[in-house]
Structure formats: C-alpha cells, structure tokens
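Here the complex is missing one protein chain, while the rest keep their positions.
Think of it as A and B in the order they're written, each chain with its own count starting at 1.
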Amino acid sequence: MDLLTALLGNLAQGFVVAMTPVNLGLCLVGCLLGTLVGVLPGIGPTATIAMLMPITFYLEPTGALIMLAGVFYGSQYGGSTTAILVNLPGESSSVVTCIDGHAMARQGRAGAALAIAALASLFAGTVTTLAIAIGGPAIASVALLFQSPDYVAVMVLGLVAAIVLAHGSLVKAMAMIVLGVFVGLIGTDVTTGEQRFTFGIDDLFDGVGFVPVAMGLFGLSEIMLNLESRAQDGGLARLRDRLWPSRDDFRRATPATVRGTLLGIVMGILPGGGSTIPSFASYSMEKKLARDPLRFGQGAVEGVAGPEAANNAGAQAGFIPMLALGIPPNAIMALLVGALMIHGIQPGPQIIARQPELFWGLVVSMWIGNLMLVVLNLPLIGLWVRLLQMPYRYLYPAIIVFCCVGVYSLRNSMMEVVFMAVAGVAGYVLRKLGCEPAPLLLGLILGPMLEENFRRSLSVSGGDYMIFLQRPISATLLAAAVLLLAFVLLPGVRHQRERLRDD
Amino acid sequence: MPIQTLVAGALPAIVAALAIFLQPVCAAQPVWPSKPVRLIVPQSSGGSTDLVARPLAQQLSAALGQTVLVDNRPGAGSVIGTEIVARAAPDGHTLLAIAASFTATPALHPKLSFDSERDFAPITVLSAFPNLLVVHPSLPVKSVQDLLALARAKPGMLNYGTSGAATGTHMSMERFMQMTGTRLVHVPYKGGAPSVQALVANEVQVNMATISTALPQVRAGRLRALASTGARRSTVLPELPTVAEAGVPGFEYASWTGLLAPARTPRPVIDRLHAEAVRAVNSPDLKALLAIEGAEPVGSTPAQFAAQIRLEIVRWTQLVKAAGIRAD
Partner (left out) sequence: MSRWLNQDTLAGALFLAIGAGGLVAGRSLNVGTADAMGEGYVPLAACWLMVGLGLLIAAGGVRASAPAVEPGRLRPLLAVTAAVLAFAFALEPLGVVIAIFASALCAARAVPGVALRSVLLPAAVLSLAVLAIFVWGLGLPLHALPRLGGG
C-alpha cells in the first residue's frame, strides 16, 4: 500500500511539472519535430537532437529534456508512417513495420495500419511509463548483470529470430544475415585499428551506415520494381472506404501489442538493444505464435502491432539505464546525458533522489507526449492515405530526392548517397532472386556488436569457448536460440513453407 | 536550330556562372569574419569535445557577430574531421576543436595525409581534465600500491577496459604499465560509457576512465577510485591522491580540448580568436559546465600550445614504439 501511495505521490509531482504550459509546449514542439524528422527518410532523431542541443541552453533542464525526449519518441511514430506508406524504413526500428505495414497499404488498408501502429505505440508507451515509475532503478540493475558472453547470446538469438522473419527460403534468409554481418564488419576494426575491405575509400573507414543501406534495399528497389510493373498514372494503392481498423484487426492486434510491449521493455534496457532488436524479435514471436503464419508478409495486422509496440517500449525503456545508472545504452541516450550535463546535472544513481522533479516530470511527460502523438497523428491518417492516391509518376521522384537529401545529411557526404544507389541495385537483384532484405539489415546492425562482444568474451576467457555455456544468462539464451532454430527447421514447418513458395 | 537554341539557352547561364566565379576577385578583401565560421568537431555530438565546443561556439558567435557553426565530422579516430581543417582555406572561417588524441594520432597513423604540427596554427588549450584510476570494489586493492602489488604477483590476470584502442584511456594505461613494469590485458570497448559499465559488471577490473563517466559510479559505491591522473588533485575529488603522489612519481596524464586553425591563418585572426576563446572558457557558464566534467579552463597562449603539441607528439611516438600499439 505504501508503495502505491508513494507511486501516486511521485506521479502527482510529475504531473505538476509536466503540465506547466511551458513544458506542455516544449513536449508538443518536440513531438512535432520528431514526427517530421521521423517521416523524412535519413535524417533521424540523433542528428535532430544534436542540432537542438544549443537551444536547450536557454531552457530549464526539465523542459529541455522533455523536448529532446519528445523528438526521440516522435521520430519513432514518424518512422512507422513512412515505412507503412512507401516502404521506407525512416528509422532502423521501423524496418519490420515495412513488411506487413506496407503490404496492408498496398491492399488499401493504410489507414488501418497507421491507426494500429499509433494505438499499439500508445499502449506500449503507457505501460513502459508505468514500468519506469514503479521499478526504474530495480529494472536498471539487470543491465549490470550482463557481460560480453551474454550479449553474444542475445545477438545470436536475435539473428535466429531474423530467420523466422523470412517468408521464403530459410537458407537464403541465413545467407542474407551472414551477408549483413559481413557488410557490417567493413570499416576500421575497433580493436586493432586495421582497415577491412575499405579499398582505400575514406567514407568506409567508419563502416557502412545503416540508413543508406536500408533506404537502398527497401526504398529504391521498391521504386524500381513498382516502375517495372504498374501503370504510372495511378496511385500506389486503392482507397478503401474505411480508414479505421476493423473489429477483427483489434482482436488480432491486442495480444500482439501486449507481448511486444513486454519484449520491448526487457530488451530496451540492455545496452545496444535500443528499439530495433525488440521490433525484430516481436515480429518473429508473433509469426511463431500465429495459427496461420502464412499471412505474415501479406499484411498481417499482428506484424504491425507487435513490432510497433516493441519499438516504442524499447525506445522509452532506454531511458531507464540512462537516468538511473548514468549509463547511456545507445547514441541518443548519450546525447541526452550530454544535454543534462550542459545544465550541470550528472545522470546517475542519485538523480531520482536529488532531482525528483526532473525524473518524475520526464516520466509523466513521456506519457503525455505519447497521447499527444496519437491525437496529432490520427487526424493525419486521412491526409497520409490521400498521399498514396497521388499519381505515382509524381510520387517516386519525390521519394528519391527526399532519400538523397536525408542520406546526405547524415554525414554531409555524397559518398553516402552513392552507397545508397549501390544498395538500391543490390536490393533489386536480391529481390529478383527471392532474397528478402530484412534479415540482411538485422545482420548489418548486429554484426559489429556481435563481433565486438564475441572477441571480448574470448579475450577475457583466454580463448575458452566454454565461457558461453558457463554463464547462466548466456547459456539460457543460447539454449533458447537452439530450440528456436530446431523448431524452424522442423519438417512440418518446412513443408508448409515450401508449399507457400510453390504457389 | 538545335545548336542555336542551345547556345541561346546556355548563354545567360554561362554569364551568371562567370559572375559568381569572379565575385571573390572583384570584391574588396573582406573583413574577417565575413561569413559563418565552421567549427569542426571530429567527434559525434554529445562527446566530451562537443560538450565544450557547443557552448564555445555560442559565445564566439556573440563576440564575433557571425554564426559559429559546430560541424560534427566523426570517424577514423578523429582523422576525417582533422583532415578537413588541414585542407581548409586559412582564412579563419574553418576551425578545429579537438581532444588530446590529436597528438597521439601521428604516432598511431604513420600514413596521415596531414602533418599535425606543420598544417595547423594552435590557438589555445580550452580545458584540461585528468582521468580517474578506478577498480571494481570486489578487487582487494585499496590503493595504487595494492594494485601494483597484485598486478606484479599475477601478471596478465587483471583486465583493463578502455574506450577503444589508441584512445586517451588506452594510452594513459599503457604509460602507467610502462612506468610501473606491470602487464594488464587490454580489453577495448566502443566508447567510455560501455567500458565503465563493463567495469561495474566486473567484466574487467581496472579502468583509467574519464571523470565524467566514472564519477557517478564512484559516488554510488559501484566503483572504487584509487587516484586521479593529473599533475594536481582533481577539484571534484580533492581527497583523492594523484597517481604520482600514490607511488608512481612522474606519472601524469590529462586529456585536453584544444582550438586550432589551419596553418597560415592570419596572425590578427588567431590573436582575436585566442582572446575571445580565453574569455569564453573563463565565463561562469562554461566554467560551471567544465566543473561537472571534472575539467578546468586553461586558456594557454598559441606558443605554449604549440610547444605542448610538439612535446606530446614526441612522447606518444616513443610510447607507441615501446608498447607496440597499432591503429593503422
């Protein structure tokens, strides 16, 4: 009971801080700006937050953090919008949303997909906010139990999950993952400083960026295939009379949303986890649990709801280690730590006790921000859907240009745009050969982290591979990965897949 | 007909292009700064250099009457951004804010396309900050002497984390080991935060971490600080001895953030920038900001800074040779 009173008291304090007109306004500005940069391909929350940092000098620290946090989760909403409408993953966390979200849009159900994505995100945001409020510091210390072998196991599990993602050949999905890992390793080796496969190109020293590859593989190849097959004057999708999801959609989406949220919270806390791995994991999980997994890839509403809930929960759960431990789990959180330090606040274990108004104000403003985003975005759905009615011959050059500007702005480098073109051609060829791009992207994200932790594990263990089985966390996760793999390779499941392919 | 149309169409464009091209020649020598100044930070935003560069840019903008724009160009251990400044026009419109790794780079990358001494005009050291020698609390050492005894008793058993190969945290540990004759295993991480987290998780036992990342964990009792690495005690932990005081005389490592311009930037521009930068780092705002990081404003003269760069390059080159570190 005491716990509940304390929680209510804390939340009340948070509401007092978050509901001041200034903070509400900042939250709105952050969410709007975040939605904008999320919708635009390429330019992401990291760059936006970096650009906004100087403005935050003039703000109260709480207001500054509320605005910057708004940019972050606003961009998650915006990223899903582009993913669903034009098959462009605006953010890495919306790669999975492309698969079934865009399939729904092609069937004229873009409105339903957008609404489900928004509502699933709101649900996830609400639950995560409560989770932070109740167990923030306690949850955060879980991250401290994780050592390199455990991260290796998490990533192996994630990669195995990506195989499940594929709706075509399993072996091709595996090959695409390995290709992704390989591409992810191009660049300067962190440990030895050696150049790997850079062929003397400066822009490759830092590795191949995720965004140009994702834009090329998904967005550009999609345009090429569209131009090949359809009449130019029509829009991208027919308009159905209903924008809102059906009762059946809600029935399917609800359990997926709940599961996605839980996955997102757990995985979002881990360093490097962020919001991408949970979204992939959630998709795989929904596909495994579904009675008719063949619908996935053809516009299954669970394939939108689960990952969207997971990426939003993961995004917000990342605040827990940042605030409670002072250890930022990803680049965006590192920026927010920087923003706090500008104001003389050192995030860390003492922040809740010393700066309760900041902590609780932020927690409550996250929830308000999520609500604002839904209120802002639901009316916009009609407008977005109308965008798909635009003749394709006007739409596709615009998509190309926005991709180019966005990718260029990442590092102010034209070579990144060239890489995107290369990825576009590669995506076209691979898709013609029946290889789906999503597993490659997960390999690309996880490859460097996997290698880093793998090497570190063996370096700490003196070359003993048993270290992965000796630690309970890694042993459990690896066992789960093996089980999942065995389950995927089971003859029955295989048979079903083969049947689908031969249709 | 087609050719005529082409010519007719192209003519205005050519004239316009010529006009733009000739503009700088026709115009009188502009007063500096005649356009926005680009302050290149060869590090992603939110990093320790960026944290100093952004408020500095703000104060310089106000003082110079032109926008000073922070341009983050991370990559290849700061080499990419540094190279841009080395090749930029020496007109005071391109500046470099850089961390202490600047002087280690020539030793680590023998094939650099620029010369860290000859291609730059040093302006001032903005701030200096020592690191903290921290260990996991479960390690039975309470002082630098204890640590040395343990490391000597069991060579190669202790692991130390760093924020990456050839970074300041790595170089300072190499120096420490070289001066004390100990051998610890290097485990690099991607940045300071993950390396400190790994220390808290007891994956590694030792770290010479930056104060800003280690301090909150030390205050929460998750890490034990043994010493600070500067020449003087740190202002944020005045009770903590320096490594030199604790038994390694002569050991000193302090990271810094410096402001440089391309070589051959006019002297008056350098002097003006020096005056404004020194004023900025000593302003209450920036001072307070630096204090959180455990850093102090410096504001040395261009000549002092140049001498420091020369000395450090020699020192790092010797160390890199002796320890066999490679980053290229």
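Note that in this section a contact is a pair of C-beta atoms (placed from the backbone, for glycine too) under 8 Å apart; a residue touches a chain by one contact, two chains touch by 3 or more.
It should be emphasised that the depicted structure is a prediction, and the values quoted were computed from it without experimental measurement.
Considering A:Ala6, A:Leu289, A:Val401 or A:Val482, the position touching the chain not shown turns out to be A:Val401 (whole complex).
By the touch rule set out above, chain A reaches the unshown chain at residues 36-37, 40, 43, 48, 51, 169, 171-172, 174-175, 178-179, 181-182, 185, 189, 191-192, 194, 196-197, 199, 220, 223-225, 227-228, 232, 393-394, 396-398, 400-405, 408-409, 412, 414-415, 417-418, 420-421, 424-425, 428-430, 432-435, 447, 450-451, 454-455, 458-459, 461-465, 501-502.
Criterion: only the chains that are shown with their structure count from here on.
For the pair chain A and chain B, the distance between C-alpha centroids works out to 32 Å.
Per the touch definition, chain A reaches chain B in the complex via residues 46, 49-50, 53-54, 57, 143-148, 188, 190-195, 202, 205-206, 271, 325-328, 331, 334-335, 337-339, 341-342, 344-350, 411-412, 452, 456, 459-460.
For chain B in complex with chain A, the touching residues are 44-47, 50-51, 54-55, 57-58, 70-77, 79-80, 108, 159, 164-166, 185, 187-191, 193-194, 196-198, 200-204, 212-213, 215-217, 219-220, 222, 288-289, 292-293, 326-328.
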